[in-house]
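A single protein chain has been omitted; all remaining protein chains appear in their positions.
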Amino acid sequence: PENLCSQLSKEDVARYSRQLILPDFGVGGQQKLKKASVLIVGAGGLGCPAAIYLAAAGVGTIGVVDYDSVELSNLHRQILHKEHGVGTPKSLSIILAVSSLNSSVKCVSHHVLLKSNNAEEVISQYDIIIDATDNVASRYLLNDACVLLKKPLISGSALRFEGQLTVYNFDGGPCYRCIHPSPPPPETVTNCSDGGVLGVVPGTIGCLQALEAIKIAAGLGSSFSGKLLLFDGKEGSFRKITLRSKQKTCSLCGDNPVISKLIDYEQFCGASPTDKTETLHL
Amino acid sequence: PENLCSQLSKEDVARYSRQLILPDFGVGGQQKLKKASVLIVGAGGLGCPAAIYLAAAGVGTIGVVDYDSVELSNLHRQILHKEHGVGTPKSLSIILAVSSLNSSVKCVSHHVLLKSNNAEEVISQYDIIIDATDNVASRYLLNDACVLLKKPLISGSALRFEGQLTVYNFDGGPCYRCIHPSPPPPETVTNCSDGGVLGVVPGTIGCLQALEAIKIAAGLGSSFSGKLLLFDGKEGSFRKITLRSKQKTCSLCGDNPVISKLIDYEQFCGASPTDKTETLHL
Amino acid sequence: GMSTTVSFNGKSGNISSGGAELLFNNKKKFDVMLPSSDKPWTIKNLLKWIKDNLLEERPELFIQKDSVRPGILVLVNDADWELLGALEYEVQPNDRIMFISTLHGG
Partner (left out) sequence: GMSTTVSFNGKSGNISSGGAELLFNNKKKFDVMLPSSDKPWTIKNLLKWIKDNLLEERPELFIQKDSVRPGILVLVNDADWELLGALEYEVQPNDRIMFISTLHGG
């Protein structure tokens, strides 16, 4: 092709030199990253490492969605926020950290609560979506929006010492609803506020989410379409599971979909996306 | 035991609340972390995530050893440094980042090139050592010093799309020399400057090094004594290998050791620890 | 942990629970000897047996309408049970059955 180097600046070549010499990546991969846009939904324990490694790698545009502000109890796992930033919006806090590492990345802070009436407008602006949220309603919302808008969804989660990772709606693979047609009973769902989490567990999963986003953006495909990674930090074990394929009967991505627009996810899940923190008394 | 809470401040309880409610961790684990000291040797692609997650988790004292200064070509993987910090010492750069997340952690910057004549003095001040270096000579130096000083050594490495992790000299397991009695021929060794590396690969391994350090410090043991993790980021695969046990014939930790003090590692390896960067011309 | 395993060796086997292990009296893994039976040991029958023999309390957090409740994934030898016939799959000697709770935190 004609002068593949043209789009990388001299500074880009210096900054990304260790990636430019990577076999199967190179200048072409770097250019694809530069053109790519990735939306990170959730500026917490998963979103922090995902955002900083995407910015470091040179993803051209990074959006961060979060409606919460930084709390002291976030800082054990949400490593891009700062002590003096307690009280500031998380999406802004991440953008500041990312920009100080790599000012050539275009960063967009979306200080909104993603809901049925605004999700598509935000998501449609990006190529790849990272689910770094912390609740069931948001996970269905993102899945449905990504299927309707034809975007790959890189989903991570963590609780206590364990983490999970998978990629939905990519390369002919299943969506979240193919695997989970019905939401779990609300009383069986534990969030990090109630169950606790060791910070470096979402740290590890967030890194792996960034890795999959980079691979997809660079045209290398993903290792987790139709696969689920189970990480047990206490055991130091990683298990890669084969999931069912895309389901013809899926109400969203199947042959006769009944869902053609976003629904009310709080009602569907019997729980809201807000993850309110109770103070811990010892 | 008598009033286990006494050592955690009110702020500690708020900050670490998600860890304090963790089963098998709790207040006791948090207190052990607070008392622990961890030395990170190498403020690069592995050292950055390891440092920030150890600080976030509340490890009481963190030391960082590095003699290099920040270069633009580091920033694709060394996520604690900043664009405006190019030219400043890496160990200092990390300390600044860590302190802004958690000012209650005691951070020590060791701006030295670790060698036979100074390694024991630095290492003896810490409980747990993280090998986040990038060359063979430093890996033997750290191993020998850790065996002589009876410290666990959490070793990580990365190149291209792949990473490795193991824990040496812990819980009766082998040391680096048990596995590798002789150094590799220098012409077979590829560093990240020559071979390239995708930044999030050392990112993932550095997170896992922090996890093992936290587990060891909190008394939970390690999952990688006598085990080697092989991570292939392109394949999204993790493989956990069983290594040989501690070798009676090991020249360092065996029944009749012949090494009783640090040696000249540049001579032993036929290569120096400096990892000089060549400019890339495209 | 988020998984409970039953793996079968010969007529015995083991179960592991994930997240689900809170329902299993905090045991992560069971080595189980299934009683001999005229009917084949489908997962459907196995679930019934687990409910009667292993679950400590509140079985509805594990089993609903003869299947696992939404949010629990069943794995047979590291593969989604849907690939193998789900409830109708007949458990084989040496199979390892895992129940995984899907995580939602971040």
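Note that the chains take the letters A, B and C in the order they are written out, and that residue 1 is the start of every chain.
The rule is short, and it goes like this: a contact is a pair of C-beta atoms (placed from the backbone, for glycine too) under 8 Å apart; a residue touches a chain by one contact, two chains touch by 3 or more.
Note that the structure is predicted; figures quoted are calculated from it, not measured.
Considering the intact complex, the chain excluded from display touches B.
Listed residues B:A158, B:C175 or B:L252: the one in touch with the omitted chain is B:A158. Not every partner is drawn; the one left out touches chain B at residues 42, 44-47, 132-136, 139, 156-159, 161-164, 179-185, 187-192, 195, 197, 202, 228, 230, 232, 234-235, 239-245.
Rule of thumb we're sticking to: only the chains that are shown with their structure count from here on.
Measuring from the average of all protein CA coordinates, the nearest chain centre is that of A. If you average the CA atoms of chain A and of chain B, the two centres end up 27 Å from each other.
Separating the centre of chain A from that of chain C, both taken as means of CA atoms, is a distance of 30 Å.
Mean C-alpha positions place chain B and chain C at a centre distance of 39 Å. Shown for chain B are the residues in touch with two or more other chains, of which there are none.
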